[in-house]
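The complex is shown incomplete by one protein chain, all other protein chains being positioned as in the whole.
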């Protein structure tokens, strides 16, 4: 009982974090019909800044890191990316009123990763001086890419069966290169590379690091507005998408937390790392996932998967998920 | 005599302030035909930054503030917003060569408030460590909205008389909601709310506060260029607009200074607050006022009111008004 | 031998500088087909920030500077601007397969100056605490404008001869005013003016200076992507452009270094100043030069001159030139 | 594929009244429209793109509506002109076009 | 100068498939095309310009191709419609225009 109380008080503190507040502020603005807009180029620049900052920091820290410790979490990430989509295929995609392709694409998006959700969690952990291994953000592609591949594969198998034709060969290689070439992943990887190979300390300390929180707040505001604006699209699709969007992120996050806990016991994976692993799993892709799926599963209705991810999944993952895993880690590991 | 000299030397120092310098720099660039332009999205982001910063700071400070002290200045603000427009209706709008609707719309714009002028004054006061109550910037809507409502009301009365028809009912409620939904006011109010209810201290200190001056300088440069570019529009309207644009801001500011002085005597309203009240009254709306008036008084010629506000009123309010009130407060209160 | 080794080890250190790394990172991204793009308005704002920062710093420092010491380097700059173009006219423009106008325009671009290359060198010198006179960046227009004028003059003489007609009078005055009105030069000059006449110290220290490195890194990334993207245009023109683009920047830089050395001996021109003079001479215009040439020599093929400057000249000037002159100065003067 | 005659109405006006014009278009039964940002010069001076539009809503937009019914096209063009162009700057014109999927441009019967 | 009849094909669709549509246009032998950003409303909801396009590739583009061959124009319009408009939102239409330099719009014989 006391434990539960402590847990909820910890949870409450997290809610005053500015990142969450800006996200909810954006939703509030859109709900009130405000004419405030964040220009497209500013939004794009915010995303670039966050990813470059995450990459640079990771790259600089990895220089001294023991990368062998990364193997188990990377394997877990790949497993999670695949498992989330397969579970989604067997649950959401089979529900009445849910078009199978749409359900598969949605599961794919929830298996993939959101860089902004990850950034929120990193900002919160830094604020609270919680340590995590430098290479944790680099787990991103290990979960993101398999999830997208599995989703596209499952959709093709299903469509081939429907048409009674032989299924088209899924271009796994081209999905991988497309993902790596996406704006999000290529900024992250370039940052890692520059951090690893050059000396960006001064530009990192004078620019990317101090402005991180600020650009994150602008990004959250934009995403909040977007989440509210796209809610209307949800009206045209089955209610199950809302249910899935609300529950799946937390299920995925908790599952990842559990697997992360095992890695903690086995290889000493840090509590901060466990939190971030849960955040990555609980997040759903908002920038680079949708165009990949749109191109590869054109018959799936984007209103369904974008709506459930942007309007339900991401707010839940950020506003409930992130504080939840931190509070949980606090209870389990004592941060 | 000595007092006058001291006053002018104080005035002179203010002129070297970078905000004024960038404003005049922008006018110089435009006058020389420079091809330098500040991209639209950057300009919008500057405005957002300033308003969010003003809002956040106000919101955080208001937590401990005694809001009852705000009542008198808020009432004065409402009074000023109405009075400025009514006086403009009785003077400018009756001058020969001045189209009545155009004159009313112009008075409405000068009764409304410019966030950028307010930001310049706040930056100057902070530089000189002059205290003002945290809620002073929140007086903005108390003057802005009444001024726009009265202007639209007076224009409708006039137009109805002209046409001999019954005047249309002015949608007071929709003017208020439209104003609150404008990009400017909704950013300010969201900032206030976030400052009040959450803990944005770190993002404020790492982003909104330190970058404030910089983005203000970019904004001033843009407004200077705009002021010069729009001067040509003034050629097509009566000279009285230039006279009004040059004199009205200072009259309004001094009137507000006087009323603020009374509030100072009665309730201890701070000298810094008196200065900002004068600045708010002396400013004329440059972002959100024009579209509101354009929509509500479509027959008024925008060249007239936008020209007199952007090209004459705002430069006078910033370059002469702001230093004047500071120097005056220094003489009256001893800052 | 030992000297050579020391020289190369110094050269190697320079290569880890973040500015160079971001430039190469941009080329890498483009080469890999990444979809990351820096929005146009962000790029323009980066350029504005750099030039304003260079200008403001120069302006503030010039207040106490001994400007008479500037005379000799300014004369050298004018000489270099002219000499580089004339030499290009006599070499590149006469090579087989090189269209004469195209060659002249290319030489003009290499005689003109790149603000971003200058900014990279300034960032490196500041990192290593190398002193240079405050007015050195103000040498920019002294080399840039003569180079463009001479190129346009030579092209007109050539074209008149071709057509057998009398050559058109070159509008020297309009080339000068057009150059001064270009976005690049007018931002630089406005910065100088504001730094000289007003007190922008606080906005400089809170905005333009600390964000300098960061915006420079974004600029370098963009230029790297552009350099790679435009490489394909080089395929359509003679190979000589690649040769010229690779060799000319270093020749020009070393020539300027020599002349700077003489100025050092004669008037005590600082080693840092000598480095920057070499950088300015070795750079080729990337922002404002091309449109000036396109307008004044419309028959010259922009793929030729923009390609050789953007894709070959600028990367060579930044990646090899800047480190080279620093290492050389270290060997010659002992920094 | 079969091609059909249709009419395109083009309206170039201030961004500020875009919502109102869009409303009018939908009320006329059109199934869609396309909007592009525009600058230009007309009787009321230059409107520029690119430069910071310091004051919201004063830059131009170009609105295009295609409809299979020439009548609806005329109605839209006339109504926009009558309702807005006394006070707002703007022009409107019509063009004949050839469409592919007729049903996409058929008039919606208003409920 | 002599003027000639030609056909303009206009395609308004999601930015995401711009590359594929451009490829199709080039394959049809057209010598060029023009692209402008666009927003709009159609059967699949509002697409806005200006507001941050949080998700890449979902805003509209307007693609215009002029060709001297009416046949090639028809082929482009038909192929785009058949290949893309079951799944992607978009419309296509044709207009008669008058061009100046005929050779600039002649069909390229594909190698």
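As written, the chain order gives the labels A, B, C, D and E, with residue 1 at the start of each chain.
The rule is short, and it goes like this: contacts are C-beta pairs under 8 Å (C-beta built on N, C-alpha and C of every residue); 3 or more make two chains touch, one makes a residue touch a chain.
Everything numeric in this text was worked out from a predicted model, so none of it was measured.
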Shown chains touched by the chain that is not drawn here:
C, D, E
Of the listed residues D:16, D:30, D:77 or D:100, which contacts the missing chain in the full complex?
D:77
Of C:25, C:73, C:290 or C:315, the one touching the omitted chain in the full complex:
C:290
Chain E residues touching the omitted chain (full complex)
1, 3, 6, 8, 22, 31-37, 66, 95-101, 104-105
It is residues of chain C that touch the chain not shown, namely 37-40, 42-44, 182-183, 222-223, 225-226, 233, 286-288, 290-291, 294-295, 298-299, 302-303, 306, 310
Missing-chain contacts on chain D, rising order, are 10, 12, 36-43, 49-50, 60, 62, 74, 77-78, 81-82, 85, 91-96
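Simple rule for what comes next: only the chains that are shown with their structure count from here on.
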Intersection of contact partners for chain C and chain E:
A
Enter the minimum step count from chain B to chain E; a value of 1 means the two chains touch.
2
The larger set of C-beta contacts, choosing between D-E and A-E, lies at D-E
Do chain B and chain C face each other with the same patch, meaning over half of the contact numbers show up on both, or with different patches?
different
When the Cα trace of chain A is superposed on that of chain B, what is the rotation angle, expressed as a multiple of 5 degrees?
120
Among all chains, whose Cα centre is located farthest from the one for chain B?
E
Gap in Å, rounded to a whole number, between the CA centres of chain E and chain D
20
Dist(centroid_CA(chain C), centroid_CA(chain D)) in Å evaluates to 47
So, in whole Å, the Cα centroid of chain A is separated from that of chain C by 43
Each of the following residues of chain C touches two or more other chains, namely 35, 39-42, 211
Junction residues of chain E, two or more chains touched
50, 56
Interchain pairs in contact, sorted by label
A-B, A-C, A-E, B-C, B-D, D-E
